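I'd like to ask some things about the structure below.
Yeah, one chain of the complex is gone here, protein chain that is, but the others are all in their spots.
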Amino acid sequence: MIELLPQQLVNGLALGSSYALIALGLTLVFGVLQIPNFPHGELYMLGASFTYVLVGYGVNFWLAVPIASLGVVLVGILLDQVGYRRIDRGGNLSLMIAALAMSTVLQQVATLLWGAEPHTTRTPFTGILRTPYFSIGIYQIVIFAAALLCWLFVWLVLHRSRLGLAIRAMAQNRTAALLMGIELTWVRIATFAIGALIGGIAGSLLGAAFPIYPTMGLNPVLKAFVILVIGGVGNLWGAIVGGFLLGILEILVAGYISSQLQDIGTFAILVVVLIIRPNGLFGRAEVLR
Amino acid sequence: MRREAIMRWLLPVIILVIALAAVPFANDYILYVLTIAVLMSTLAVSYDVLLGLTGYLSLAHGFLYGVGAYTAAYLTTNSGWNFWLAMLAAALMSALIGAIVALVAFRTKGIYFAVLTLGIGLVGFQFFLVLEPLTGGVGGFVGIPGIPSLPGLADDPSRNNLVVAIVLLAVTYFAALVFLRSSIGAACLAVREDVTLAQSLGIRVGTARLAAFTFSSAFAGAAGAVFAAISNFVGPDDFSVMATGFQVVVFVVIGGMGTLWGPILGAFLVVCLPEVLRGAATYSVAIYGILLLFFILFAPKGIAGAVLALRRLLPARPASVTQTARHSEAR
Amino acid sequence: MSLLSIRGITQRFGGVTALTDVSLDVEEGTIHGLIGPNGAGKTTLINIVSGLVRPTEGTLSFNGRENGPWPMAHAVTLGIVRTYQQTRVFMGLTARENLRIAHVAGAGDANAEDLIDALDLGSSLDRVAGELPYATLRRLSLALALGLRPKLLLLDEPAVGLAPDEIARMAEVIRHFHGQGLTVFLVEHNMRFLMELASRVSVFDRGRLLFEGTPEAAQGNPEVIEAYLGRGLKKHAGN
Partner (left out) sequence: MKRLLATAAIAALLAGGSTVQAEELVLGEIHPITGPASFYGLVMSQTLKMNAEQANAAGGIDIGGKKYQISIDTGDDQAQATKGVAAFRKLLADNVHFVIGPLASAVAPAIKPVIDARPDVLQIIDGSIADGVVNGKNSFRVQADADTYNDAAIDYLKSKGIKSSAILTDRGHQGFRMSEQRMMKSLKNAGVNIAAQEYFQMGDTDFSAQITKLAASQSEALILRGYPGEGALITKQAQQLGYKGQIVWEMGAPPSTVMKNIPATQMDGVVNCIPRMMADYIRLNVPNAIKVADAFHARYGKDAGENAAFSNDAFWILTTAMQKAGGVEPGKVAAVLKDLKVTDVPNLIIQYKPQENGLLFKNGQAHPPSACQIWHGENWASLPGDHLDLTTKN
């Protein structure tokens, strides 16, 4: 079975890139704003659904992706302004319940709008790259590249722009940032917008690789939380590396042990890591708010 | 405090009387819906001890409800146990597994607690599918014997089921009241309000949280045992995270966190609403989400909070133990 | 006989050294004052003695038995209870429920009546803590600590932000419970308040123990004045 290892590793990277893309969007909102953004899974689903509808109307795929992602950004900002912002004082418990509620509402709205019948956006690349050791779809390489590009984009925004500086300041110490005259509302909206943008891009791209369901967001967002625990919350590079690690691990479990245990394996990792390091592998001691 | 005590006793007694009064006229369908509402109230009251009283959001209670159902089903169907013993065993099994889950989950803080319980809820559901020899897998557990009939109700199983469910609700409600009144209950309140201050007053925070989680797991298990017996069949779908696991949060938040009687209102509203408004069924899950969002944003103290606020406007006796999410610290 | 002995306590937070080799004793049945400018390490010492923070170096012992640094839960069982600089009570609960929690945590032997009268909380028992005035909250937070019937009470600036008449009432309360055999370790900025109550005082400056002795001796000591009143004011020190 060892001769299958190269192919299984490539499979792991392909799966990992989809996890990394979703985790990247989540780590921003969760790391900077300390908001447990369960509906990030639904933003991912909306990205896929919007793209599918646009492509259905004949819009070119590469034009549909940005349009759909902007649509998701609007929804993301709406979620924050309508939901989270009103609760911020109430502590984590209300934030989590509100996040759960918004997740369900978005799932139901999608079911009413587009029904529950599975559908997949037509991929622009159907070619397959075949080498003696492994074969991989061209589109999977595109997704792999997209994950790295999105990481680079977020890294540049955070580390090479005034907005990025303000966001990082707020992440470090909210009150200090306020004292330095950082317009918190705008920084908050910007953070949510970038997080939603990455979630939307992930959905648009992956909606052409997997079937789109209204409830497709629940499992990936949960795995994104697992990745955040492994890679450290708010740590961009942790989200990417954590995503690839989880993808490879799941494939090896499914490939060499049994496919039944693929999901169970993932959450076993989460449980083990949280037992050893309650604040995540790289997490700093979380200050009780 | 007297106002609060009245509400704590008066309302449940009223519900009990209505339920018993409705029993003679109700046909099988209404009896079944009432039984499910009462079972969900049992779940809601015991869950409120964890969410409302101690301030912890667990998404693994759908799974624990299932553990009780499958345990009782297995014991009554395969090992021939009497129903009441099986229900007790189911409660103990769920309490045991709940305690283990708690020991793991309470090592984490804040959002990780909810994420970990969500993970456990999903994995638990997978176990119900995979452990086919024990649970019947995706085919579900068939042929579960019904509830033994109480004297005088032998010829009418639906009515018998409702009365048994009401008895379980009464026991759960009373136990929750005792828990709230006990020193552990006070410790849980302290944990909800300010964990650090609680510790600095010497409160054994770990024991309090564990007690609350185990309490809610035990009665979730008992409710699962009754559900299995009245349906004679249980399948994994009832115990998935987004089914009962999520609904129980809706019952408690809408009903009124920390009031114990509020969640009973929440459960009756959410269970009976789709049955009453036929149209509502179309959007029932959407309605759960919207209701939950509305209450957590605009009325975090739920229906109970509103009722108390009304009562407070009348005579000038303030105070309630029901301060909820508004003041709770990070979990 | 010293109730609490602190030996060679040093505390470093990364580059910052909050406390350097601090040793002092608190005699049983006394009120021991702790003064020093802001950032002198007073609250850090309270955090260490109460078990909230583990010191980088040094040992503690209580009642003569060698216990070393201890976690907060253990400190409370020994009878060491603290209050917080910023008022910390269970804001969402009523005053009565707050006291019940202390009553339960103190293994149930605390009779609340004397606390309620001594701290004049009778009228606000059924009001939610969040709605109570600041002074009442300060007294409630003190009542919570006293509810545990401690042997050693660590008071972190009890008089801060209080009006003069309330400060007098706070002093009265401390004196009342001290009279019942309570040992108090009192951190305070308000010199007159401290001087009235403390029989011994330790003066801290930048994490070091500068002086220890009677309050009167401390007031006359040049180093204390210089550290406490700042360099420029030395010449006015004579009063």
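The first chain written gets the first letter, and so on, giving A, B and C; residue counts start at 1 in each chain.
Everything that follows uses one rule, which is that a contact is a pair of C-beta atoms (placed from the backbone, for glycine too) under 8 Å apart; a residue touches a chain by one contact, two chains touch by 3 or more.
The structure displayed is predicted, hence computed values, not measured ones.
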Touching the missing chain are A, B
Contacting the left-out chain in the complete assembly, out of A:54, A:216 or A:240
A:216
Using the touch rule from the top, list residues of chain A that touch the missing partner.
1, 3-4, 7-8, 11, 14-15, 18, 111, 115-120, 122, 126, 128, 130, 135-137, 206, 209-211, 213-216, 219, 250-252, 254-255, 259-260, 262
Absent-chain interface residues of chain B come out as 27-30, 32-33, 36, 129-130, 137-140, 142-143, 231-233, 235, 237-238, 243, 274-275, 278, 281-285
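Rule of thumb we're sticking to: only the chains that are shown with their structure count from here on.
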Looking at which chains touch, is this a line, ring, star, complete or other?
line
Centroid comparison with chain B (C-alpha atoms), farthest chain
C
Based only on mean CA positions, could you tell me how far chain B sits from chain C in angstrom?
44
Using mean CA coordinates as chain centres, what's the chain A-chain B distance in Å?
32
Gap in Å, rounded to a whole number, between the CA centres of chain C and chain A:
49
At which residue positions does chain B touch at least two other chains?
196, 326-328
Could you list the positions in chain C whose residues touch two or more of the other chains?
none
Sort out for me which residues of chain B touch chain A in the complex.
51, 55, 57, 104, 107-112, 114-116, 118-120, 122-123, 126-127, 130, 195-196, 242, 246, 249, 253, 283, 285-286, 288-290, 292-293, 296-297, 300, 325-331
Which chain C residues qualify as touching chain B in the complex?
50, 52, 72-73, 76-77, 81-82, 84, 88-94, 96-97, 100-106, 108, 126-128, 130, 144-145, 147-148
Sites on chain B touched by chain C in the complex
1, 183, 186-187, 189-190, 192-194, 196-204, 317-319, 321, 323-324, 326-328
